[in-house]
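Got a structure for you, written out below as structure tokens; questions coming shortly.
Heads up, one of the protein chains got dropped from this complex, but the rest are sitting where they should.
Lettered A, B and C in written order, each chain numbered from 1.
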């Protein structure tokens, strides 16, 4: 089959015309890929920087983990999924029997593998996964929209870790794709005002188009401006950190009102937090997200998209064929989403 | 001053040109009434039926409890409110020192009095209340909208007793004013679909205009229809009972999915609930609301209205002068809200 | 193998010396039963009353659902359990793929079967179940104690549905085995006082031995007495209804303080609840339990028993051999637990 392969250490991806077809075990399904969305993680793998090397333990590897398609083959033991089913794939493949899987936290499975990183992914015409990783796409949701469920689910998960946003003021730090999903979801969830911070003028514009008041953290003092914009509480009720920048977190924490909530979505690494002032005396609650809750996050997202409350198509910026990916990836920005569309030769 | 007075037992209200002005104690403020909204409770007091008699322990009494105005006098001990402040009034006047007041449940104060029922209310040119009952109206919210904070607050409180509605399906039983507030708020809070039940075709139309799918409980089996409209869960995630009809509650409970939530807003009295089937095996959570949380509910509502997320003006159906109330009350429906506007003679 | 069998409609159980051995499918394990505890449900099946007939859809059937033993055979596809493992069995056998199983509520699985009722159970020398129904018994917990995890888990689940009991006053209605588990657990969880109601003097004595203040609902007005015993709140913070008596629920609800919680554990059927007074104005939260949360309830219970915080051995009243069950069941009370011990002939 056609596939993108990370064949060897060092920068680059190869486009292969004759990659071997995935093997389908008795509990697996084979999915004909309809669309796979590009993620910042793919860029790290392409560049083979430190993060990219940490994500991918062995080579060769087919990348691609935000994907949807149609089931074209099912293993002998599969009962819940049938040939012809339209499915989006959970990229975190979990064991189902460890302590986390047994106690409602399967997304934290201690034995999970990740599609496109620690097992072959979906920048290919076909991908094989356990049937248990399939989310049946609700009627009225296109395969292209379904390919965005994986990244949009991270944002939905972030809202599920926060109190209800009805009538609450919200800060979103960082206006990449996840930040834009958060802005849109905060508005849908009834936030009274959404403030967003972002260095890039282009992304600030996208945030403003979705109704956010934007701040440039290079130009203003974020906590001061947020306090001015939230006169009754002198800070937002809930903040989401989605920039992944270590420098962003401090101002975010200081922009939240007393007894407010912070959810970290980005991955800034180790950051200094003033425990005395923020966590004790200002009484903040700090939580993060990883992946999507199985399957509460998917069900909520499916409802939002299938009923038209959340329109995912508007987040798609471009579509490219599989063989264009290696030359295109370096030039791709990350504020909207680019879909990779394998040609149909099945 | 001009005032409506319930002077004696039996049906009727009197309009007085020379009602005595309220006395203003050291902790009180005197409010010039801008608008007072009519409530179904007022009709019970007018009719002097069993409910009306239960609400009003002694006569004479000036009714009216959904109100807003401008402070024109403050008692000697008042510090938090000033002359000229625009305020909406919490109708439940609480003691501040009982166990409920001391533990975050002041709305359940065991010594509370209620404006217009157990103390003189706001169908009058002026009303006196403790300064602690005043909610300062945020900028950008009109006095007429503020008069609706009291009833709209009951609906906001109902949402505060339920899980987040983001991506959830919702049933609203009864499309009177509270039901319409609930429909609007559920939509604002991100509900994926809102189903409403109502016997009256006119009210069903109002519900549909706010985006609800409506059912006539006299014409269809509500649980069957709700299951059809929610194919993935075979029931809504959250239901609000706002009809107050004892017959409505059973079908509402049966229309909720396994492990869902029910909030009762209406007051149906004693109703048979199948504890084994619904509360144990179907694992529902049943909660109710009374009044508004002091002051979380008001703050949330203030944010929603002042930022334009919730438009209350659209709920106002009519405005009448104070002296028109006795002749008009019997003909007033209860799907939209009617504001009573005292003439300005202060 | 030796087994108790419900062979035909009508009262009675048969003891068979030559019941066929259970069939072990590829995902199943075969367990040599060490002890199976008697439950009130078993008595209904024995008597073949209306409840018994409702529980058991087809005959013949081997009853018994509170059990533990040692794995002596595993199916070809089983990976998580090995021969020699000591296991307690979850009696609710769930599908793993329905909406409830996928969203953290597997105990409410819409396709579940129940051991000893809708599939053959553990009043036998051997029982076969899916490997996914096994709870590996922690070190330091005996097989006999583990046989009590199923019923004790219902009480643990009830506490998991209530707020923290630290420093809270608690009412337990009904002092059968589940009520006694609740009394013991409430004490362990830091309840400041535990009040228990029970008609039987013998069971009241057992409750008192575990530290409860007991009331005879035939002799006193329960809400009045509870208010007297809880002078600061005039009602308990949390109540558990475990009698299953329809008449008990009303007084239980009236014995809870404003804004308190009620969890129903027993199955009283349809009961009249004053929605206006209790759920709205007194602001109670009403919840129930069914089964045990998979596997949060089991893990909590395992920790409590393996660390000696909860001593289950003291709840065992008697041990009888398998062939004594038919003649003994009618005379067995239900305040303590009786273990049925199959002879070892494996």
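We take it that a contact is a pair of C-beta atoms (placed from the backbone, for glycine too) under 8 Å apart; a residue touches a chain by one contact, two chains touch by 3 or more.
Because the structure is a prediction, the values reported are computed rather than measured.
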| item | value |
| --- | --- |
| Identified contact with the non-displayed chain, of B:7, B:103 or B:327 | B:103 |
| Absent-chain contact - pick from A:220, A:275, A:313 or A:330 | A:275 |
| Residue of C:105, C:168 or C:264 in touch with the missing chain, whole complex considered | C:168 |
| For chain A, the residues touching the chain missing from this view | 99-100, 105, 108, 110, 232-233, 241, 249, 258-259, 264-265, 267-276, 278-290 |
| Absent chain, residues of chain C that touch it | 138, 156, 159-160, 163-169, 185, 188-190, 192-193, 232, 299-304, 306-307, 309 |
| Positions on chain B where the hidden chain makes contact | 77, 79-80, 97, 99, 102-104, 132, 294-296, 299 |
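The working rule: only the chains that are shown with their structure count from here on.
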| item | value |
| --- | --- |
| Chain contact graph, described as a line, ring, star, complete graph or other shape | complete |
| Intercentroid distance (Cα basis), chain C paired with chain B, Å | 43 |
| Two or more partner chains touched - positions in chain C | 99 |
